[in-house]
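Rest of the complex left out; these chains stay put.
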């Protein structure tokens, strides 16, 4: 049985489009507020490096929280898994993405590297050790997209509107969890959030994770063990406090950002990048869930779906 | 390359044995306190129905929280997925197994069916609709073990020592979440916890989940969609507040009980049952983590391990 990927994408697009009016673009900085709420793009990259796409797949937008995955991988590469997870946990938090509560109630570590407190902690490890330029270069390589660069306007605007992240970072400093400069940590974190990607870039990064760090030409860009860790944490913690439901209904390790992007790595099969700046009340791309739930069913991508039908995909 | 399962089991056993002294048997009721702390059994059942085992695989012990998986599946079968999850969530809680906090802080549903508040809620749906006898029969069928029966001593003792579960159940009643009789809910819940199984029984149930509900003779005992949901929730929530770390390090959907059992369903490959009544401070079998982490690596069972080597397993 052959599966027409174009038809599948058209149906996924229709399902995503239908819920866009129920969401809203992020408005905490004016630059995000100016995004086209109705934009929707879905890009798929197969393990053979073929791309299929529909809609706004080449529009640039900022990675935002999706950069947490890149930062985590770089930190594990550089300092080792043990050292990273001495500073941050691996547990879902049961809380919203920007809650401070968890930090005060739990032992002396942020819950995981996907919540802001955890990502700031991981970033602080890199300060003074890994330059922004080097992280930018790594992001371009993971995404196979040499045109990724810093969106200066978003970056400036974020820096001027980040009271909550400042609050989190100073709390982490007060507890001795962040030991680098708080200002430099916030700066590096914000730069990573402000990298501009496309749905297509994200699908490239996603398939790299799906294929355990080996790109279509056979180059090993990321250690397979680190990919396994990153995918597991994306699965249990990547979608904030709807991660559990997302794991049940979609079952693909994913990470969303308030810029509207979603990166989804269907293990051993393919990578998906979605762009849709209309967000749900958790801060995730609202079209992402129906799009990915449909793709998961149609292409049998759920972690617990035994059938691998990627060989049967045709254009 | 052939893999000797006997050798792998011996090494897993050694690793589990090594940590047993660091744990302690449950003592909240005298019956559990009398368990042999040093007991350890590991049973594997392949998708072809072959059994491999080491140690105490035929000793009977009570299912305790592992019964939450059976109860959840029966409730989904009987009332539908939508109805069950209108009453209970799908999110990891970030809290210990018996915390009341989450219930007060979150919207009007227990976080998930694997914490006590969630399991009591799911059980309350069954009260008056599905008899204990029928649930017992289902458990026997899932475990392919007709000798499973109620451990009357444990059951009586649990009933007399369950202040915390009473507290949870009455809180759920006060919020309108439990609408059946609290006493009958607690009774049915305790009966299910008091069913006596073996490591071998658990491996049978585990492989059934792993094979999407189809047993070795080809009978479909559970709907595949329900298996998928159960496995996902076991993966994200099954090991209480170490579920996240367990998912990273083991990567097999699992559920433990304070009786010392662990059920682990390696998707599409095999089922594992472990018995070891020495518990860690989360209330999970302390030998479980090293045993399962080792088996996961040696037999390539992690959800994000692409290699299926089950065909290469030899005795």
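First chain written, first letter: the chains are A and B, and each begins at residue 1.
As a convention for this text, a contact is a pair of C-beta atoms (placed from the backbone, for glycine too) under 8 Å apart; a residue touches a chain by one contact, two chains touch by 3 or more.
Since the structure is predicted, the reported quantities are computational estimates derived from the model, not experimental observations.
Enquirer: In total, how many copies belong to the whole complex of which 2 are placed?
Expert: 4
The criterion applied here is as follows: only the chains that are shown with their structure count from here on.
Enquirer: Quick one: chain A and chain B, Cα centre-to-centre, how many Å?
Expert: Comparing mean C-alpha positions, chain B is 32 Å from chain A.
Enquirer: For chain A, which residues are in contact with chain B within the complex?
Expert: That would be residues 89-95, 102, 106, 111-112, 212, 227-229, 231-233, 235-237, 241-245, 247-248, 251, 253, 267-268, 302-306 of chain A.
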